[in-house]
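One structure coming up, written as structure tokens, with questions to follow.
Of the protein chains in this complex, one is absent; all others appear in place.
Note that the chains are named A and B in the order they appear, and that numbering of residues resets to 1 at the start of each chain.
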Amino acid sequence: MQLTAQEIAALLGGKVDGDPAAAVSSFARIENGKPGQLCFYANPKYESYVYTSKASVLLVNDDFKPSGAVSATLVRVPDAYAALARLMNWTAARGRTSRAHRGRCRIAWSARLGKKVWVGDYVVIGARCRIGDRTRIMGNVTIGEGTTIGSDCIIYPGVQIFPGMVIGDRVILHAGCIIGDDGFGNAKQPDGSWQKIEHLGNVIIGNDVEIGSNTTVDRAPMESTIIEDGVRIDNLCQIAHGVVVGKNTAMASQCGIAGSARIGEGSILAGQVGVNGHISIAPGTVVGGKSAVIGNVRKPGTTIYGNPAIDHATYLRAYALFKKAAEEN
Amino acid sequence: MQLTAQEIAALLGGKVDGDPAAAVSSFARIENGKPGQLCFYANPKYESYVYTSKASVLLVNDDFKPSGAVSATLVRVPDAYAALARLMNWTAARGRTSRAHRGRCRIAWSARLGKKVWVGDYVVIGARCRIGDRTRIMGNVTIGEGTTIGSDCIIYPGVQIFPGMVIGDRVILHAGCIIGDDGFGNAKQPDGSWQKIEHLGNVIIGNDVEIGSNTTVDRAPMESTIIEDGVRIDNLCQIAHGVVVGKNTAMASQCGIAGSARIGEGSILAGQVGVNGHISIAPGTVVGGKSAVIGNVRKPGTTIYGNPAIDHATYLRAYALFKKAAEEN
Partner (left out) sequence: MQLTAQEIAALLGGKVDGDPAAAVSSFARIENGKPGQLCFYANPKYESYVYTSKASVLLVNDDFKPSGAVSATLVRVPDAYAALARLMNWTAARGRTSRAHRGRCRIAWSARLGKKVWVGDYVVIGARCRIGDRTRIMGNVTIGEGTTIGSDCIIYPGVQIFPGMVIGDRVILHAGCIIGDDGFGNAKQPDGSWQKIEHLGNVIIGNDVEIGSNTTVDRAPMESTIIEDGVRIDNLCQIAHGVVVGKNTAMASQCGIAGSARIGEGSILAGQVGVNGHISIAPGTVVGGKSAVIGNVRKPGTTIYGNPAIDHATYLRAYALFKKAAEEN
């Protein structure tokens, strides 16, 4: 990629303030910018770097008034951070192929692949699968029989998808994630051993969902584990059998959601949160890092923290007293 | 699968109460049951659904007396939940192949496979491996040389098994789990760097064990990491070098057991528990979610909770006081 300030302004609907021919070929943070790089400035905390940056182009907000000399060419846009994101997405999209491809792979005769589907090496696609247009499936992926995957999806290397799953459009399954393995269902027997409960259900993933690397999503014993539209799940999370993750919920790394829990729409779970089985979390709940949610959260928009999780401010105040007691003794 | 109430009753040793020809082809929860589906009812909390359910067949306990009109055909059994589990297991078993199969795979000449072993695509089986009868190995699995796997096992896609491991009968290794990688052994050097400690031992897994998706079980430096008979380990757990997990212990998702810890028989660890290295946990210990066990647990059958873990009731009482102090200040 090589873009001039002029081209960038045109792409982003911005205005050039400086040399329109200033050219960049990569991105950097403002504190590290070098000639040939584009940086952005939005947070006033970093203003001093605007005047020392060696970057060739600087994306800034419309209303930014420099208080000193700036060597970079400015491209002014209404929202510099959003504009940067758009430019990065545009760059990433340009780097993507959109053509049919078959590596050394094993595709069942009865599987039906859409237009421009890209299939990497050592991929297995089972009988009666349906794969939508322009979906790309990277190396060493296994897709079980009867699974349906929508259009414009990306299935990264090492993903394993079980039979009978249903996956929407524009879904990204990151490397090594597992979709649809058995839930952890065991009935204790009188002799102390465990009887396995078989899982005959599946996983249904909506549109515009991302599931992180090495995350595991178990299928339901009957019916479905459901990941609704727009959900973002980070790496190494566990979504157990029969869970419902509501629309647009975001979950940071290493969260664990136990069986049949329901997470309301638009919730945000910080890293390493645990949620007990069979409970319901109201829409818009925010859960602090490492908290354990052990009961229903009934009021929408609550922020909670702790093990077990309680009101966020209460937890922090209690913790301050807990610490103070030790310091005074 | 299509089964009539009569056939179900025969399979489960139950009695039909209603139309013996009522037919079902899938399972559902009682609140969602539709015509052609089988539901079960055991928990009185859900009784109202018995009268509104559209399911064709309802598994109920022998002694259930409806207090209103029921449209479903009832199949009465001594224990409805256990009967459901048996019926699901029977259904799952019917869907399984039991025949020899070789995909596009790489099996060393000196490996010895039993009868009706199923090997999927892109599987590597190393020299001198022994695989028991009817074991099924799914796609993209690697099995290192000299490893022994028993009969009637299922090795799901993406599992990686290192050389020299010993795995019993009827073991299920879920997708992406890693058996026998190096333990995390490092000796600090005077210059601050770490000297790697090589691991020459292995992992021994007993009979009737399940290891969850993307779980990692490290091999011992010398001797063996041991997972005893009947153990159930959920997804994304870490079992470090030299650990012994006692018979029939169950461990929920994302637990981490540090090096050389010993977990007593029949223990139950809730999700995200951590256990320190070199400690012993008595048989029948129950550890609450997200707890950290940092010392020996000597008394069998104790329930503990917290970081560090203490008596469960004490933790909850202490936590209530912790919260109350903040609310009063």
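We adopt the following convention: a contact is a pair of C-beta atoms (placed from the backbone, for glycine too) under 8 Å apart; a residue touches a chain by one contact, two chains touch by 3 or more.
Computed from a predicted structure; not experimentally measured.
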Please pick, from A:158, A:242, A:259 or A:308, the residue that touches the omitted chain in the full complex.
-> A:158
What is the set of chain B residues that contact the non-displayed chain in the whole complex?
-> 106, 122, 124, 140-142, 158, 160, 162, 176, 178, 181-182, 184, 186-187, 192-201, 214, 216, 218, 221-223, 236, 238, 240, 254, 256, 258, 272, 274, 276, 290, 292, 294, 307-308, 310, 314-315, 317-318, 321-322
Residue numbers in chain A that touch the chain omitted from display = 26-29, 32, 81-82, 85, 88-89, 91-92, 103-104, 120-122, 138-140, 156-158, 172, 174-176, 208, 210, 212-214, 230, 232, 234-236, 247-248, 250, 252-254, 265-266, 271-272, 289-290, 306-307, 319, 322-323, 325-327, 329
